[in-house]
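Yeah, one chain of the complex is gone here, protein chain that is, but the others are all in their spots.
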Amino acid sequence: MQLDATVAAGAVEERIAVASNWTLIWWRFRRHRLALFSAGVLICLYIVVLCPDFFATQDPQQTDARQAFIPTQPLHLFDGGWNPWVPAIVGKRNPITLRMEWTTDPSRKTHIEFFTHGQPYRVLGLFTTSIHLIGATDPAQRIFLLGSDRLGRDQWSRIMHGTQTSMTVGLVAVTLSVILGVVLGGISGYFGGIIDQVIQRLIELLQSVPTIPVWLALSAALPRDWTPTQVFLAITVILSLVGWTTLGREVRGRFLALREEDFVLAARLAGCGRMRIILRHMMPTFLSHIIATSSLAIPVAIISETSLSFLGLGIRPPAISWGVLLQEAQNIQTLALAPWLLIPGLVVIVAVLAFNLVGDGLRDASDPYSH
Amino acid sequence: MSRLAQVAALSAFLFAVFAFQAGAQSKFHEAPALAEQVKAGKLPPVEQRLPEQPLVVPVVEKIGEYGGIWRRAFLGPADANNYVRVVYDGLFRFTPDGADIEPKIALGAKASADYKIWTIQLRKGARWSDGEAFTVDDILFWYSNVLLNKDLMPTLPSWTRNSDGSAMKVEKLDDYTVQFTYDRPATLFLSEIANQDGPDQTLAMFLPAHYLKRFHPAFAPKDELDRMAQAASFKSWTELFNAKAAPAQDPDRPTMAAWIPITRVSDQVFTLKRNPFYIGVDKEGNQLPYIDELRFTYFADQQALNLAAIAGDFDMQERHIQMTNYPVLKEQEKNGKYRVIIWPTFGGSDAVIAFNSTYTADPAIGKLLATKEFRIALSYAINRDEIKESVFLGLGEARQPVAAPWHPYFPGKEWATKYTEFDRNKANQILDALGLIKRDPQGIRLMENGKPATIEISVVPAFGAWPDVAQLVAKDWGAVGIRTIVQIRERALHFSMRTSNQLMTEIWNEDTTAFPFTGGSKFDPRNGPLQQLTVGPLYYRWLTSGGKEGVEPPEPQKRITQLVDAARSTGRDGQIKAAQELYRIWADDVYEIGTIGLTPMVQGVVVINSKMHNVPTTLGNDWPLRSPGNARTEQFFFAK
Amino acid sequence: MPLTHTATEPLLSVRGLHVAFRMDEGTVHAVDGVSFDVHPGQVVGIVGESGCGKSVTTRAVLQLIDPPGRIAGGEILYRQGDAFIDLARQSPRSRLMRDLRGADIALIPQEPMAAFSPVHTVGAQIVEALMLHERLSRNAARDRTVELFRDVGISMAETRIDAYSWQLSGGLRQRAMIAMALSCKPRLLIADEPTTAIDVTTQAQILALLRDLKQKYQTAIIFITHDLGVIAQMANFVVVMYLGRVMEEGPVDDIFHAPKHPYTKALLRSIPSLQTEARTVLPAISGTLPHPFNRPSGCPFHPRCTDMVPGRCTTLVPALRALGPRQAVSCFLHGSEAEPA
Partner (left out) sequence: MTRYITHRLLLLPLLLLVYSFVIFVIIQAPPGDFLTSYVATLSASGTSISAEQIQALRHQYGLDQPFVVQYLYWLRELLHGNFGLSLEYRRPNADLIGEQLGLTVALAVMSFVLTWIIAVPAGIYSATHQRSVVDHVLTVINYIGVATPNFMLALILMWIAFAYFGISITGLYSPEYTDAPWSMAKFVNLLEHIWLPALVIGIAGTARLTRIMRANLLDELNKPYVVTARAKGLREWRLVLRYPARLALNPLVSTIGWYLPQLFSGSLIVATVMNLPNIGPLLLRALINQDMYLAGAILLIYSFLTIVGTLLSDIALAMMDPRIRMGM
C-alpha cells in the first residue's frame, strides 16, 4: 500500500515539475467542485448566449391576448413510454374579477418533441435553420414551459433571449472596464508622480459621484434616435466607464508593489524598455488575479444592469434583458396574479452565484500563496 | 352652450329659493367637534357661519353621519391636482354626469341675450375659512391685481380675452354681484368658470384679498416684500405671492372649500380638516362636509400606492389606481374591506397613436406620415381586439377618438368606428396603392428613396400600459411591412422632442374629448405641442406666427380652427353642430388612430371603503369635470 | 524502545512521534517515528534541512499543529513532578495545554518580525502572558517586563516596551521575543531557528544571551537549526533528522567527531571549518530534497546516499539502532534492523 502511494505520488511530482503556472491554476481550480460546477453552469449560459433561438420554443415577441398569464406548464417526459408532453390548458376571463383564469384540460395533452422544427432563425448571422431544442409537435401549438406574461409572450423564450442580453452586457462591460482599469491603473502605478495623482483623483471623483444620477444623465443624453439595441450597447459602455475604478486601483497597487521587486529592477538594469517590462514581466504576474477579479465583477455588472432596467433607466422593451423581464415582476399585483414572473430573478441569482463561485475558485487557485 | 347657461342660472335660482326656505324653516346642524368649539366660544354659531342662502347639496343615498378620516394617497407636490379634484373649490361646478354646470360658491349666473355680458351673484353672508366675508372684492382683487398684473400674468388666459386680445371687463355692481363684459359672445363662459379653481398650480379667479394684500406690491411696501421673499428663499415677490396664494402650499391661506389644508402638499402627509364656514348643507340643514378630515399620504412610487390600495389602506381612491390591478383589487375586496367600482372615462380613446403630419427630419417618412391613406392603412392593420384583451382586460370598445355615444357631441357610429376593423389585406392593398410595393428581404416595404419604411412610436411609461399598446401595434404594423420601433422615453425627454418636432408618432390618450372648445383642447392646432400631440408642430407655428413660419395646415385643420372659434360665440345647438363636424373631420382624416376607448383606464377604477357612502356608482369621469369633485365629495360619509 | 542517555529522569521524552498532514493530493508524513529525550538544563539540538520535520516535531510538543495536520501516533511524555503526562493525548485547546504553553514550555519562533502582532506594542504582548500565567497585576507585569528587557540586554527598556515590533531592529526583536519566552520562567524552551533571520554579529550575541539565560533560569532548550555551527556552540545532545525521520542522534561530541550516518557525515562535510583550506569548494549533498509527496521507498536518504546498497536500502526502512549508551543511528551500514512494513 505504501508502495502504491509512492508510485502515485511519484507520478504527481513529475507532473508538478513540468506544470506551467496555468496548468497549476487549473489543477487547483479543479479541486473546487462547486466552482467547477458553476463554471459548467456559466458555459451553459454562454451557449444560450450564442444561440438563444435554438433554446427558445418560439418568437419571444410573439403576443397573443388570449394567452396571457398562463401558468407554468410542467414538462412530462413519459406517456406510456418516451413521449414528452405538457398538459393542455383552457382559460377564460372571470366575469367578475376580469382575470384570465387557466385550468389544465385533463382530456388533452400537447405533445412536444426535441430537436423539432419551428420558427426559422439565423445562427450567429451565418446560416438559417429552424431546428429548436424543444417545441410542440404541432408547430401551430404554442407551449409555455415557464408560463406567459401579460401580453401572452412565452417566458421561457424570453428568458433565453434575456440571457443573451444580460450575460453579454456583463461580459462586454467588464471586458471594457478591465481594459480601462488595467491601462489606466497600470500607467498610474508604473509611472507614479503627477500622472498617478491625476488618475487617482479621477478615480476618486468617479467613485464619489453616485451612479444613479450619472446613469440618468448619460442614458438621457444618448442620441434620441438610437434603437434599443444601440442603447443597449451604449449602456454597456457606460457601465464599464463607471466600473473600471476599483480594478484600476487594484492594478495600481500591484504595480506599485511590483515596481520595487527584484526582477523588475533586474529587467530594467538589463536595459529592457518600459513597455516590454510591463508586458513581458509585470503583466503575467497578475494576469490570473485580473481574471479572477473580472469574473467577480461580471455579476456586479449584471446586477447593475438588472437594477437599472428595473428602474426603467436601463435597457427598455422591446429589447429583452433580465432586468426588463423583472420589470414585469415589479408590479406586486402582477405577482399576485402570476408569481411565475419572478423566475427571471432566480436566473439572475443563479448566474450571479455561478460567477461568484467561479471567481472565488479562480482567485484561490491563482493565488500562489494559498495552501 | 346657451342651454347649459340657462339651466345653470335657473337651477341656481331654484336652489336659492329652496335653500332660503330650508334656512328659514329649520335650524341648522353641525359636526360635534364644531359644536364644542361654539360652546367654548371659539366659533360663532352655525347659523352665523352659513350664508343666508346656503348651498343645498343633494345626497346620493342618504343623509350622512358626521366624523371620520378620509384616507387617500398622492404622489407629491406635482400631484397638487389630486387636492384640486377632491375639493373642487370653484364658483360653479360640473354636475356628476358632467352634462350640466351648477352653482357652488356662487349663487347663480345670468348671461345677456348676446352672451357678451355675464352677471354672477354671490351668496350673502358666505365666509372664507378664517371667518372673513367673501364678497365681490375678492374677485376684483384677482381681476385688478393678479390678472392685470404683468408680473403675475405675463399673458392673458384665452378665456379672459376679448376678440382684440385685451382683457374682459369686470365690474362690481354691489358687494354680491359682479359683472363680466366681453366684446364678443362668450358662450363658454360658465364652462371656463367651472374650471377656474386653481388647477395646475395656477391661481383661482377669486382670492382672499384680506390675506393676500400683504404679499402684493400694490398694498405692501416693496422692501418688506423683498425681505419676506428672501427669507423664504424666493427670488422675487411673484414667487412669494404665488406660493401664498396656493392653498396647497400655504396652510394659512383661507379657502372656500369643504376642507382646508392644515399641512402642505410638500409634506409626507397632506392633511385637510373641515372648513367650519363651508357654505353647503344637506337638505336637513346639516352643515357639510360630513367627514372631519382628509389625509393624503405621500407615495414615492405608484406601485407601492397600488399595493397599499389593495391592502385596503385608503377609504376612497381612484387617482393613480392602475386599471390592470382591477382583478387583484376585486379579489381582495373582502380582505381589504372595500368595494371596487368603475367610472369609465369621458374620453373617446384611451390609447391613440398620434401622427406628426409635419415631420421633417426624414422627408420620405414625413411624407408618409402626412398621407391620409397611409394612416388609414395603419389603422386597418391594428388588431384592436388583442389590445382590448391584453391591455384593457377586455373592457372598452374599439373606436376612434371621438365623443362618447351618450354625449351630445357624438358624431355618429359610422365615424366612431371608422377604419377600426382589423383587416390586414385592406391595409396591404392601400399601402401597395401608395407605391410601397417593393420589399426588403425582411419583408419591410421600401419607400421611394429605397430605404425601408421605418416608423418610431415614442411612448411614455408613466400614465398607462401604453408601452404594451405600442409593442402590440408595432407587431401589427410590422406584419403589413412597416417596420416599427418602440421608443420608451422619459416624460421630459418625450415632451421636449415633441416640442422640437422630433417625434414621428406617439401614444397618448384622448381624455378631454368632450371639451373640444375649452381649456387646452387637443383638437385645436393653435394650442401647440404642449397640449396638442404631434398632429403637426409646424402647423401650430404657422397658425401662431400668422403664416410667417412653419407649414400651412391643410384645409381640414383650418376648418377645425374655424369650428372652435364659431363654437365660442354660438349657442348650445351651434356648439353641438360644430363639435360633431369637428369629430367627423377628426375621424375621416385620422390625425390620430384610435384604438380602444371608453375604458376606466384613467382614474376610473375606484376603491371605496365598505363603510363609505354617498359615492355615486356612475360618474362623468374627466379632468375638466374635476372627478371625483363633481361627485360632490362633501356629502360622502362613513357609516358607523 | 526509549533510549536513556543520562542517569537523570528526562523532562520530556518523545517516543515514536508521527505527525501526518492529510491533503487532497495524499497524506504527508511530516514526522515519522521520531524519538528523543530532553533532560533538565540540557540543550538538545535538532538539525536537518528545511522540511525535514524539525519544526513540526516541536510544534507537536506544544500541540500547535494546524489542520490538516494531526498527531497520528507516538507519545510526548512531559514530566510534571514525579509523573509523566502524555501531551500527545491532550486536546490542543485543553486547559492543561494552555497552562503549559508559555508557562512551562515556551517558544521562540523563527521570524521575530512576523511573530509579534504589528498592531500591539511588544510590551503589551509580554504583559499579557505574565498576567495570564503569573497572575500579576498590569503594573506589576509591566515592571517585570522592563526587568526582563534588561535581562535580555535591551537598553532603554522603559521606552522600548511601548514600541511596536516593526520599530525595533532584528536583534532587538529577537531579544524581546526571548524576553517573552522567558517571562514565566519555563522549564523547557523551544527555540525554532532563533538566529536564522538575523545578521551574523547579532546572531553571536543572541546565542551568547541564550547560553547565559540557560544558566540563569536553568531551562532546558530544544534548539532547532539547520546550522551545524550553531549546534556545536549550543547543544549538549544532537538529533539529526531527514524527511521526518531521525537519522542519527547522540551527544554533540560523538556526532561531530564520530558521525556514523552518511547523512550526518555529508552535513558535516558541508560546513566550513578552520581546518578547511580557503577557496576549496565545499562538497554539497548531491541531489535535491524530494517533494513531500514523493517520499522515496526504503531508507529515505538512499537516493542521495553515496554509500547506498541497492536492494536493501531502496526497499527496506532502517530502524534506529543504539550504537552506544547515548548514540543511535538508523542505517543498514551500521546494523539497523529493517522496520516492519
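Order of writing sets the labels: A, B and C. Residues in every chain begin at 1.
Methods note: contacts are C-beta pairs under 8 Å (C-beta built on N, C-alpha and C of every residue); 3 or more make two chains touch, one makes a residue touch a chain.
No experiment lies behind these values; they were computed from the predicted model shown.
Asker: Which chains here would be touched by the one that got left out?
Answerer: Checking the complete complex, the chain left out touches A, B, C.
Asker: Of the residues C:G33, C:G48, C:P109 or C:P318, I need the one that contacts the missing chain.
Answerer: Candidates C:G33, C:G48, C:P109 or C:P318; residue touching the omitted chain: C:P109.
Asker: For the chain left off this view, which of C:D86, C:D99, C:D199 or C:D307 is in contact with it?
Answerer: The one listed residue touching the chain not shown is C:D99.
Asker: Which of B:T95, B:Q471, B:T484 or B:T512 sits in contact with the chain that's absent?
Answerer: Candidates B:T95, B:Q471, B:T484 or B:T512; residue touching the omitted chain: B:T512.
Asker: Which chain C residues touch the hidden chain?
Answerer: Contact residues on chain C toward the absent chain are 59, 62, 64, 66-67, 93, 97-103, 106-107, 109-111, 114-120, 125, 128-129, 132-133, 164, 166-167, 177, 180.
Asker: Quickly run down the residues of chain A that touch the omitted chain.
Answerer: 204-205, 207-210, 212-214, 216-218, 220-221, 299, 303, 306-307, 310-311, 326, 329-330, 332, 335-336, 339, 342, 345, 348-350, 352-353, 356-357, 371
Asker: For the chain that got dropped from the picture, name the residues of chain B it touches.
Answerer: On the side of chain B, residues 71, 76-78, 81, 85, 153-155, 157-158, 195, 199-200, 202, 232-236, 238-239, 242-243, 246, 249, 263-264, 266-269, 271, 295, 297-301, 303-305, 307-308, 310-311, 313, 332, 335-336, 460, 462-463, 490-497, 499, 508, 511-512, 519-520, 527-528, 530-531, 602-603, 622-624 touch the unshown chain.
By our rule, only the chains that are shown with their structure count from here on.
Asker: In angstrom, rounded to a whole number, how far apart do the mean CA points of chain A and chain C lie?
Answerer: That gives a centre separation of 54 Å.
Asker: Could you check chain C for residues that touch two or more other chains and list them?
Answerer: Residues: none.
Asker: Which chain B residues qualify as touching chain A in the complex?
Answerer: Those in contact with chain A are residues 303, 306-307, 310, 322, 324-331, 385-390, 393-395, 456, 461, 467-468, 471-472, 474-475, 485-488, 490, 493, 497, 502.
Asker: List the residues on chain A that touch chain B in their complex, please.
Answerer: Residues of chain A touching chain B: 61, 63-66, 68, 93-94, 96-99, 150-152, 220, 224-225, 227-228, 312, 316-318, 330-334, 336-337.
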